[in-house]
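Sharing a structure, written as C-alpha cells. Questions coming.
A protein chain is absent from this complex, but the other protein chains hold their places.
Should a chain be cited, it is by its letter among A and B, assigned in written order, with residues numbered from 1 in that chain.
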Amino acid sequence: MSEIDHRPGSQIKGGAVFPHRHLLGIAGLQPHELLFLLDEAEQWIDMNRAASKHDGRLEGLTQINAFFENSTRTLLSFEIAGKRLGADVVNMAAATSSLKKGETLIDTAVTLNAMRADVIVIRHAASGAVGLIADKVDCPVLNAGDGRHEHPTQALLDALTIRRRRGSIAGQIVAICGDILHSRVARSNILALTSLAAQVRVIAPPTLMPPAIEELGVTTFTDFDKGLEGADVVMMLRLQNERMSGGFIPSTREFHALYGLTAERLKRAAPDALVMHPGPMNRGVEITSEVADMPGRSAITEQVEMGVAVRMACLDILTRRARKVEGWA
Amino acid sequence: MSEIDHRPGSQIKGGAVFPHRHLLGIAGLQPHELLFLLDEAEQWIDMNRAASKHDGRLEGLTQINAFFENSTRTLLSFEIAGKRLGADVVNMAAATSSLKKGETLIDTAVTLNAMRADVIVIRHAASGAVGLIADKVDCPVLNAGDGRHEHPTQALLDALTIRRRRGSIAGQIVAICGDILHSRVARSNILALTSLAAQVRVIAPPTLMPPAIEELGVTTFTDFDKGLEGADVVMMLRLQNERMSGGFIPSTREFHALYGLTAERLKRAAPDALVMHPGPMNRGVEITSEVADMPGRSAITEQVEMGVAVRMACLDILTRRARKVEGWA
Partner (left out) sequence: MSEIDHRPGSQIKGGAVFPHRHLLGIAGLQPHELLFLLDEAEQWIDMNRAASKHDGRLEGLTQINAFFENSTRTLLSFEIAGKRLGADVVNMAAATSSLKKGETLIDTAVTLNAMRADVIVIRHAASGAVGLIADKVDCPVLNAGDGRHEHPTQALLDALTIRRRRGSIAGQIVAICGDILHSRVARSNILALTSLAAQVRVIAPPTLMPPAIEELGVTTFTDFDKGLEGADVVMMLRLQNERMSGGFIPSTREFHALYGLTAERLKRAAPDALVMHPGPMNRGVEITSEVADMPGRSAITEQVEMGVAVRMACLDILTRRARKVEGWA
C-alpha cells in the first residue's frame, strides 16, 4: 500500500517506526512516519464500514477532548474515533471552561493531567498553544488545530484520500487554492504533501499569500486558471467568514469570480482531477455546488470518512507505549 | 397487550411488521405498526425499573443526536435510551454547529453520514428538515421534532401512557387543549390517536386552531368547558413563551382563565380522567399545580418514563436491518 517501505526488511518495528510522544504537527515527521500513519488508518476504514464498529483496545483509557475553539466536525470525528476504540471519552467545552474564570492555559493542562487523562485532543485559537500544553502533561497530546500553525490530522486524512483515489501521492500535482495565509490546513497539507513527494502549487490572491512560502518547496500562483493547468488534485480551502468582510478580499462575489472553483474552470485541471475541500463549504463562494457534488470527481465526503479512520489510527498509535503494546513499551 | 393483533397468525414477522427505514412521523404508519412499537416498548419499561439497565444490542453502533434546536428533556431521553442499549452515543450541539459557519443542512447530513453513523436522531426548527436529511443518508433517521410538522416519539409515548393507564386507546375520548396551531406534539398525537380509534377532540382559542383540522377526524371546540365534557384523557399542551407575548393570546392571565386546566374545570371530564402534559409545564398558565400533581390522575411523570422506553424501542427496531437481526436483514 505504501509507496515507501517504512519497515525495510521488517527491521524497523513497534515504537521505533513512530517514536513520537505527541502529534503536534506534520513538521518533524519523516515520510515513512507519515506513511505508517496512513497505513494504520486503512484498517479502520474497513471496520467503520462494517455493521459493528467496535474495537476494545482503548478500554480503560480516558480521552479528553479539550476544544478551546468550537469545531463541530472535528470534535465529532475525534469523539467517534475514541468511542469506537472503547475509550472513555470526555469533552471539555470551551464555552464553559475555567479559562473564562481567568485560569491560565497551563493550569488547565495540569488539571487535565492530574485527572490522569491518557490522551488529550486539543484545539486552540492560538498558534503553539497545543505544544505548550504538551510540555506540561504526562500523556500524548493530539493537535486538532492550533491558530495558523498546524492541523495534522486534516493533512493526514487528505493524504489518505489522495492515495486511495489517485493510487499514489508521489508525483501528483496538487493545487491548494484560497486563503493560504491564515490556513493551518494549507500549512499542514503543504508539509505533508511535499514530504511525500507530491508537486504542490499554492494559489491565492496576493493579500492571502504568505511571504516566502516558496521555501516550503511549493510553486505559487496568483492566477487561479494558470495554477489549475494539469493539476491532478484541486484542494479548495474554506474562506473564513471573518475574512469576507475584512480588507483581504474586495468582496465574496469578486473572490468567487477570481478564485471560486466552477465546472468550467475545473476543465483546466487534469481530465480526472480530484476535487477536495476540508469543509464546511461556502457553496457559491470558494466552490460551486456543481463541482462540490460532481460524481467521480469530488472526494469531499470521502475526506470526512478518512478523518475518523486517521484519528482512530493516531489515538491507537500514540497510546501504545502506555498500553505496553509489544515493541512499543 | 395490543388491541389489534398486528401479527395475525404469526404470519407477519420480522421486518415485514415494520418495513419503514426511518421514523419521520406518525403519518404513513399503519395502526398495527403503531401498536407494534408500543408493544416493543413494554420490555424496556421493565428493564429501566430494574437495578441494572443494560442491554448490549446496539454495541458497536454509533448514534448521533443532532439537535439543531435545544431540548434538554428530549435529548436526555434519547441519549439515555441509546446508552442503555450499548450504542456509542454522540451529541452534536446546535449552538456550536457548523451550520453557524454557513454550511447547508444537507452538507451537515452528508458529513454525519460519512462518519458512518448507524442512526441519527434529529431535532430541527424547520418543518420537513428531518425528512430532507433522511433522503441524504444511508442510516435510519429518527425525528425528535421538526418545526410544526411532527414529533412522533412524543405521540408514541403518550399513546403508551394512555394504553397502560386506561387499558386501551380505542374508544377513549381524548381532549387535546392549547396551542394546536403551532404544536407538532398535537399534530402527531392527533394522527396516532385517531389512527388507533380514539375519539379526539381539539380545544383551542380561534387564533390557535388550525384551519380545516376537522379533516384529520377530530372534533373542534373553542369552549374549553364544553370540550372537556366527559373526556377520558385531558392532554394539555405547553404554551410556548413566544406566543405569550404575541398577538395570538391577549395575556397569559386571560389564557389561563379561558384555557387553563384547574381542579374545578377537570370535574367536567370523566370522574377518573387522566391528565397529561408533554412538559416542560408552565404551572399556573396552561395547568395549575393542583392538577399537575393530582395523585391517581396526573400521568405527567409516567409520560417521561414511557419516553425512554419508546425511544429504546425505536432505536432497536430501526437498526435491526443493519444489525441483520433474523427476519429483518
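Quick note on the criterion: contacts are C-beta pairs under 8 Å (C-beta built on N, C-alpha and C of every residue); 3 or more make two chains touch, one makes a residue touch a chain.
As the structure is a computational prediction, the values presented were derived from the model and not from experiment.
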Contact partner of the left-out chain, one of B:Gln30, B:Asn48 or B:Gln199
B:Asn48
Where the complex has a chain not shown, which of B:Ala27, B:Ile80 or B:Ala270 is the residue touching it?
B:Ile80
Looking at A:Ala93, A:Ala126 or A:Met209, which makes contact with the chain not pictured?
A:Ala93
Given B:Thr62, B:Gln154, B:Asn282 or B:Thr319, the one touching the chain that is not displayed:
B:Asn282
Check the options A:Leu34, A:Met47 or A:Leu61 and report the residue that touches the missing chain.
A:Leu61
Had the left-out chain been drawn, it would touch chain A at residues 59-62, 64, 88, 90, 92-93, 95-98, 101-104, 107-108, 110-116, 118, 322-324
Using the touch rule from the top, list residues of chain B that touch the missing partner.
48-49, 51-54, 70-73, 76-77, 79-80, 83-84, 95, 238, 241, 279-283, 301-302, 304-305, 307-308
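Definition applied: only the chains that are shown with their structure count from here on.
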Express in whole angstrom the distance between the two chain centres, defined as the mean CA positions of chain A and chain B.
40
